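Complex shown without one protein chain; remaining protein chains in place.
Moving on, here comes subunit A:
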Amino acid sequence: MLAYYLRLGLRSLRRNPVLTVLMVLAIGVGVAASMTTFAVFRAVSANPLPDKSSRLFVPQIDPWGPQARIDGSDIPDALTYTDAMALMRDRKGARQTAIYPINHTLIPDDVSREPFHVDGYAAYADFFPMFEAPFVYGSGWDHAQDDAHAAVVVISSQLNQQVFGGANSVGRSLRLDDHDYRIVGVMADWNPRPRFYDVNNDDGFSDPPDFILPFTHAVDTHTDTSGNDLCRGTTGRDPGWDGWLRSGCAWVSFWVELPDSTAVQAYRGYLQGYVAEQNRAGRFHWPAKTALFDLTQWLQQEKVVPPATRMSLLLSLGFFLVCLVNTVGLLLAKFMRRAGEIGVRRALGASRREIWLQFLAEAAMVGVAGGVAGLLFTGIGMLSIGLVFDPDIARLAHMSVSLMGLTLLCALVATVAAAFYPTWRAAHVQPAWQLKSN
């Protein structure tokens, strides 16, 4: 019977090709706009480390006191060097690392080649196991090398390709500005999106770091941060590098791994205790706020999903809604036009259920066609999102199998849902009236 209904539907759709094309295009455009903006939204709101995000935390300590928050601003989203070093010393988490973004120029051994710019991070040994960084060659460094302020470096596979042609470069040396570093590991392609451990400095979607080297060594070589240096609440400082380290400027990111809720409670208590101790020592003269965010909370706190992305998704969904209302109207017109035909079928013994089936089958065909049109338009949308979104973000969205499936499914479900009211009307046509008026 279904095959017969589909044939009937096709015949009906062919009878008003303009109306049919109109419905299919409206559904296609609506679903494509929603899917394109959804693909971008999905990419920027993804959990970068799903199996571990609930165990990774960012502690915050207010180094400036309530008087720095008079204009409604929050406590700084980084730690001062002093606080970060205290947390590193106490090692109260299962793993922890202070991090700051740095850049260098890489000076090739071959003097005929020009130096080039490389971006990276200064971090502690725990960085690699804690964030599950994958390696192709070698590994990260160990705590002893942190303590020794060792001149070692982990490089990205991309930099390894560029400098060493992709060969195993562990043990070889790399010159960054005025220092030589021994390579201990080459990471596999690794760039969590958003790059959660640096969203307080970066939009979270830029190119992966070229290198990571020990924090302790970077501070020894007076390597400045390439990220934010927040000094708003500080009251002046001594000049020079040491003056900056001792100052109230906040510029160090800090991550700690806490395996369970007991550990989280304990860490909260530890932070409170630390602040109380600073109060006693006379460093803070206020009841300083502390906070502990887990990874997903941190991404929200840092507003990693750009408002423009959310706004365009919402408006696209509104657009899709209008397209659906449009479809309801057109299907209603189309179905009711055949009131006579329905009357005849009903008079000849077709049940309401069969009328339902017949018209929903016709709507489903429109839905499938709309979905195919939607796929085409989504493809066009994907090619042109570079015009609309930041290139860093636009390149994250691509046509995946799941997105294609979702496009078809959305179009089909939405169209069938839109057909419910028109079909209900069709099923309730009074056969007697129709037969009489003719």
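Structure notes:
One rule holds in what follows: a residue touches a chain if its C-beta (ideal position, glycine included) is under 8 Å from a C-beta of that chain, and two chains touch if they have at least 3 such contacts; residues count from 1.
The rule we apply is simple: contacts and distances are computed from a predicted model.
The protein name that UniProt records for the chain not on display, among "Sporulation and spore germination protein", "Heme exporter protein C", "ABC transporter permease" or "Transketolase", is "ABC transporter permease".
The omitted chain makes contact with just one of the residues A:Lys52, A:Arg172 or A:Arg237: A:Arg237. Summary of contacts with the chain left out: across A:Asp177, A:Asp207 or A:Asp260, the touching residue is A:Asp177.
Residue A:Pro115 is the one among A:Pro50, A:Pro115 or A:Pro287 that touches the chain missing from this view.
Panel shows subunit A; residues 18-19, 22, 26, 29-30, 33, 67-68, 70, 103, 105, 107, 114-117, 177-178, 222, 224, 232-241, 243-244, 306-308, 310-312, 315-316, 318-319, 321-323, 325-326, 328-330, 332-334, 336-337, 387-390, 421, 425, 438 of it touch the chain omitted from the view.
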